[in-house]
Structures are given as C-alpha cells and as structure tokens.
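Working notes, beginning with the structure itself.
A single protein chain has been omitted; all remaining protein chains appear in their positions.
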Amino acid sequence: MIVAKLIDTTLCIGCKACEVACQEWNDQEYTMGTFDGSYQTKPELEANFWNLIKFNEVEKDGATSWLMSKYQCMHCADAGCLAACPAPGAIVPLANGTIDFVHENCIGCGYCITGCPFDVPRLNATTKKAYKCTLCSDRTAVGLEPACIKTCPTNCLTFGERDELLRMAETRTGELKADGFADAGIYNPQGVGGTNVLYVLKHASEPEQYGLPKDPVIPWTVSLWKGPMKWMGTLMFWGTVLGAFFHFVIYGPQDPEKHGHPEEPSDKS
Amino acid sequence: MPKESSRREFLKRSAKGAAVGGATAVTVPTAAAENSPATLKTANTTKTNSICPYCAVGCSVVVHTIGDKSRNVKPSIVHIEGDPDSPINRGTLCSKGASLEEFVQSDRRLTTVQHRAAGSREWKRMSWAEAMPKMARFIKDSRDKGFEAEDAKGRTVNCLKNIAMIGGCTDTNEINYLLSKFRFGLGMVAYENQSRL
Amino acid sequence: MTNPNPEIRIPRFDAYERVMHWMAALSFFYATLTGLALWSPKLYWMATMMGGGYHIRGSHPWVGVGFAVVMGVMARRWANGMRLDADDRIWLTRMHKYATHDHAALPPSGRFNAGQKMLFWAQLATTLALFVSGFVLWFPEWMPRSLRLLSIAAHPLAAIGSITSILVHVYMGTAAVPHSMRAMLRGYVLPEWARFHHPKWYKAWRASHHV
Partner (left out) sequence: MTNGWTDVANADVVLVMGGNPAENHPVGFRFVLEAKRLRKAKIVCIDPRFTRTAAVSDLYVPIRSGTDIAFLGGLIHYAVSNNKYQRKYVELNTNASFLIAEGFGFSEGHFSGWKDGKYDKATWQYELDGQGYAKVDPTLEHPRCVFQLMKTHYSRYTPEVVANICGCTAEEFVKAAEMITIAAAADKSGTVLYALGWTHHSFAVQLIHAAAMVQLLMGNIGMPGGGVNAQRGHANIQGSTDMGAWNTLPGYLKIPRANHENLADYLKANTPKALRPNSLNYLGNTPKFMTSLLKAYYGPHATKANDFGYDWLPKVEEGADHSWGTFFDQMHAGKMDGLISFGMNPVANGPNTPKMIRALSNLKWLIVAENFETETAAFWRAKELADKEYPQSLKADDIQTEVFLLPAACFAEKDGAFVNSSRWLQWKEAAVDPPGDARRDQDIISDLFHAVQDLYAKEGGARPEPLMNMQWNYAKPQRPLLGEVAREVNGVDLETGKQLNGFGELKDDGSTACGNWIYSGSWTEAGNQMSRRGQGDPTGLGLYPQWAWSWPANRRILYNRASTDSAGKPWDETRAPLRWNGKRWTGDTPDYKADAPPETMAPFIMLPEGVARLFAPDLVEGPFPEHYEPAESPVDNSLHPTVNANPLLRTYNSDMDHFGTAKDFPFVAITYRLTEHFHYWTKHTSSSSELQSNFFVEIPEELAKEKGIANKTLVRVSSARGKIEGPALVTKRLRTLKVSGKKVYQIGLPIHWGFVGKVHGPLINNLTPSAYDPNCGTPEYKGFLVNVEKIG
C-alpha cells in the first residue's frame, strides 16, 4: 500500500503548526532568523527545517490573494535524490512509498540535492549529512500520522492511502470548479512518476504561484550519468583493458631487435 | 544555541535506548514499512491529559513523560501532542500548542526566587524562607497604612486601595478563586485580569 | 651506425619529475578507486575497503585537489616539450603502424613521442574538467543548480576519459614497452632503448655529450 499526503491549499491558513510539529517531533535544533521581509519562516528549507510554508502575495485583476502552501519532500515515485545517490542504503524507498534517508549510510556527498527536482534535501554543516522530511517513518510504522498531518487544524493536510487521497482530491477539485475556480486541479507531476505528496490547487495551471515547479523531472544529466554513461564507462574500461591485453597477446612488447627502427635521424650527416 | 539541558538529553537518549526492546511488541497496522525506522520516542511514556495554556480555544493535549517518579527520578517531558479525544481539537494543535514542550522546558524558565533590592542594579537569588516573611511584611505594612475602615461619611467600607493585584487569566479557576479570597481578605479593590486588556 | 654502449646510462627523468609523476599516479589511483566506488553501487565495496563511504567522500575531493596541483606542476615542467612538431603530426597519422610495431614506418620521436604528448594534453584537459566540476560538486549548497547539474555529468565523463587514457599509459609503460618503467623508477634509460624509442632525443643527447 502506498501512502501519501494530501495538501488542500484552499484550506491552508499559514498557521505554521506543521512547521513546528515537524521541528518538535524530530528534535530539531531551532535557529533564530534575520528579518527577510516576509511572513515566511525561512527563505527556503534547511537541514534542520524540513517543512516550510511558502507565502506568496499575488495580485490578479485588482484582487489581492495570499497563497500559502506547505513545502517539503514530495516522496516521488521516481525519486531524483535516489537516482543521484551514490551510497547504497542511504536513501531508501520504503514499501509504503516513503523516501527515507538513512543517516548511518549517508556519505554527505550532496548529490541528492542536485538530483532532486524540488530542491529539497539539505546538508547539515556539522554532521555533513543530508536531511529532509522522513514522512515520520517512525510514526507511520506504528499507525500514527506524520506529525505535520496530525497537528494540522484545518483539514488542509490529510494522510492516507494514495489512491483514496487521489479520489478525495478529485472530489475537492470538482467542488472548487463548481464554485467557479475553473483552473482548480491536482498537482501530481508525472515527470517524477507522480508524487506521494499531492496538492489541490485553485490555480493548477500555475503551480509556480505556490512555489511548486511546473514540470519537475529528474535532471537529464543525472539520468545520463546513471544510465548511458555507466554503460559507456564500463565499455571503455573493459575495452581498454582487454584491448591492451589482446594487443600484447597478438603483438607482444616492442622489441628494438625485431621491430626495426623508426626513420632514424640522420646522425650520419 | 544548545537546545536541551544535558539532563534532558540524557533522559531522552536513555528513553530511546530503553524503547528498543519494546519495539518488537508494537504491531504495524498500516505502514508496511520494509526497513525498521527509528524507534518511536513516545513508545514507553506516561501520558497525562492537560489543556493548552495559550489562547482560549481550549485544546486538549497529551503530555508524554518519562521517569517513573521513584526515589531518584523526577519525570520529565519528552513530547506534547494534541489529544485526539477532544471534540475541539481532535488531536490537532496550532504552532504554539505544537511546541508546548519547548515552553515547559524553556531554558529561560525561572527556577529560583529572584530579589531586587531598592536601588539595586541586579537580581540576587533568595530562598522562599527569606522571601515569604519579607513579602508578608510589605503587604501588612502597606495594608495597615492604607486600609480605610470607614469613609468620610462614616460608612463602613473596609477598603484597601494602595495595593493592587493583577493576573489570573493564565491560571486555573481554582487559583483565581483563591486569589479572590486573598484579595477580599485584604479588602483590595484594585484587582484586574487580562479581560480588561 | 655504431652500437650504443650498453654501459652508458642516459638520464631521462630527474628526481623532481619522478616524484611528481608518482605523486600524481598515487593520487590518481586513490581518486580513481574512491571515485569508482561512488560512481556505481556495484563498486561501492571499494568504499568499504577504503574506510567507508563517509570517509572517502571526505577524502576524495582533497586527494583530487592534490592530483590537480601535481598535474599543474608537471605541466609547468613539461608543457614546452609537449608541443607537437612536424614529425609528430606525421606520427599521429601513422599511429596504427606504432600499434603494429611497424616502427620503420614512423617518423622519429623526440623526448616524448606524439602519443605521449597526446596523453599529456588529454590528462591536462580531463584534470581541468575534473577539478572544476569536482569543485562544484564539493559544495552543493553554495553552487548554482545549473552548474551542479552540468558537473554531475561532466565529472564522471572526464573521469572516464582520464581513466581510459591512463589505462593505455600504464599498459605502454609496463608490458608494451619493456624497460620504460626503469625511466620513471630510476630515472635513466639505456642508449639502445633511447635510440629505438626516442631517436631525435637520443641524437640530441649524444650531440650534447659528444659521444
């Protein structure tokens, strides 16, 4: 069974309960910030801050709106971090769809940061390891909701079976359309095989307004590196080694006695 | 900034260690996680029902403590979470409520009586045994000085106007009731709480 | 043509060059093994052998920097001698003759033959690429995403090129060309070897030593 989070942005009031619940449950170190000219807690996610509400003031057709949405690891079906990770066992896709970081195995290379199309993982300067939302895998393992979901006061966040949440999201989208939000839709980008964090957006054609990338995919350079390049490298390595070996077998070493001299410099002259 | 006192850190760690054995007994109803994730920090805690002390929505919370109150053990809080039984919050909490653990265990909590003498530039630590009679003396002297048994017209008024008392909105009904008794015992009229502000 | 005196030792690489070369070789070897361990999960066992992934992730970039520095030093020493001359260009067009030991069909080489020169330039280029892309990958938090994305492909690509050419280099320096290892280990070659492999250089040596 694949589990997922559903974020109904139409019900987000930016209360930041999810931010704190995440911090508290995961025993994060709290850091005081400098004023950033915004209600947003931090400009972006940090190694000890895995769950950020993004605030965006939008003015459209003379009407002001204030869009808020929760940002965290998307737990992609086709995870860019996992694709990029060189350390076996450091990024583990759990059977329930959670992409979990196992810090014992993390080597801190930071490739996951580059691999992630959502720019989520962060390196901790002290431990030199990468961190992000674990979907509270310790809680979900014993039948508890992730901390952020449990604390959410407004039903903006729901946790459950992915298929069911998708159905809920569709129902909700239908309601919004009926209420006149023609552009309402679900954010479940297929470029990463779909995400286990689903969003209901009023303006689904412009996810950027909510701070979400429009068409996220695993970067082609990562795919190149993990795909064709691996074959090419292997081929070249063995090609060279075998080439050299058979060269030796066929031609043997260079022997001045047998192989004659190159055009000699005319030392006779 | 160091987050926790060393004692708390110690207790937390030991709680984690202690819970390892118990984890196998936990059934896994929904998760189907293949790998064994970190041990639940609330696995072996004592749960106490309480109410959030911030705004007046009145959210119920569950306080998770470790330590069995035996001779050398003072329980300490590892986590505070919304109480799912409450029809008000159904387990949810806002950002303030979700971090109540930080409030109870803030390193800015007062743990000793502090006294500032007249004209002094600093706090000095004081014991309750020393502070209590000093405060009582102040209260009595002020009352003796300011108490009006009768007003100018000779009517009994039993009023005390030179001592004021404020507060109570952060505390329980019962303490507010005790404050009212204290206040009327002295005859105080200047008595307010946050409801005025 | 007189037979060279086998008792004569012709100095080929001085101690400075030999030390540099072997420092480069060792750091390259280490960076290669650790790099390969991080390159493919199938090779991750090498990480374990070398102290674990966390450790080699820390050491690889430093060793890489060391390699690049040594390469820089070597380049300063050798760059002039690595320019291709007219003979070299002809040599390159007849490389297959070299591979099939048809040495007579080749124009004479100087201190370094054209293949060695090409190896030098290839190494220099891949080192530069490895250094720049490696630096970007070293500090993912501070580098722009576009550069990181470029580097994540450029680094292994450069490494593949570099490793492949070094494999050829190792083969040439060991099995394929007997006694050349002596040049890099002890610093000298015998006149016969020099005359055969680097006739122009040999001639120049003779001229300067009035043999």
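We call the chains A, B and C, going by the order they appear; numbering starts again at 1 in every chain.
Heads up, the rule we're going with is that contacts are C-beta pairs under 8 Å (C-beta built on N, C-alpha and C of every residue); 3 or more make two chains touch, one makes a residue touch a chain.
Computed from a predicted model, the values in this text were never measured in an experiment.
K.L.:
Any idea which chains on screen the missing one touches?
P.N.:
Every shown chain touched by the left-out chain: A, B.
K.L.:
For subunit B, which residues touch the unseen chain?
P.N.:
Its contact residues with the unshown chain are 1, 3, 46, 48-60, 63, 65, 74-77, 80, 85-89, 92-97, 99-100, 102-104, 106, 108-121, 123, 126-128, 131-140, 142-147, 149, 151, 153, 155-182, 184-197.
K.L.:
Can you list where subunit A touches the absent chain?
P.N.:
The missing chain touches subunit A at positions 10-17, 19-20, 23-24, 30-39, 41, 57, 59, 64-68, 153-155.
The rule we apply is simple: only the chains that are shown with their structure count from here on.
K.L.:
Among the chains, which one keeps its Cα centre farthest from the Cα centre of subunit C?
P.N.:
B
K.L.:
Give the identifier of the chain nearest to the protein's overall CA centre, each chain being represented by its own CA mean.
P.N.:
Centroid comparison flags A as closest.
K.L.:
Just give me the whole-number Å value for how far the CA centre of subunit A lies from that of subunit B.
P.N.:
For subunit A versus subunit B, the centre distance works out to 41 Å.
K.L.:
Centroid of subunit B to centroid of subunit C, CA atoms only: how many Å?
P.N.:
Distance between chain centres: 72 Å.
K.L.:
At least two partner chains per residue is the criterion; list those residues in subunit B.
P.N.:
none
K.L.:
Can you tell me which residues of subunit A touch two or more of the remaining chains?
P.N.:
Within subunit A, no residue touches at least two other chains.
K.L.:
Considering the complex alone, what residue numbers of subunit C touch subunit A?
P.N.:
So the residues of subunit C in touch with subunit A come to 1, 38-41, 44, 47, 52-54, 56-58, 99-109, 137, 140-141, 145, 148-150, 152-153, 156-157, 159-160, 163-164, 167-168, 171, 175-178, 192-193, 195-197, 199-200, 203, 206.
K.L.:
Over in the complex, which subunit A residues touch subunit B? Could you list them?
P.N.:
Those residues of subunit A that touch subunit B are 1, 3, 15-17, 19-21, 23-25, 27, 29-32, 92, 94-96, 98, 100, 102, 134, 137-144, 147, 150-153.
K.L.:
Can you name the residues of subunit B that touch subunit A in the complex?
P.N.:
Where subunit B meets subunit A, its residues are 1, 3, 12, 26-41, 43, 79, 81-82, 89, 91-99, 101-102.
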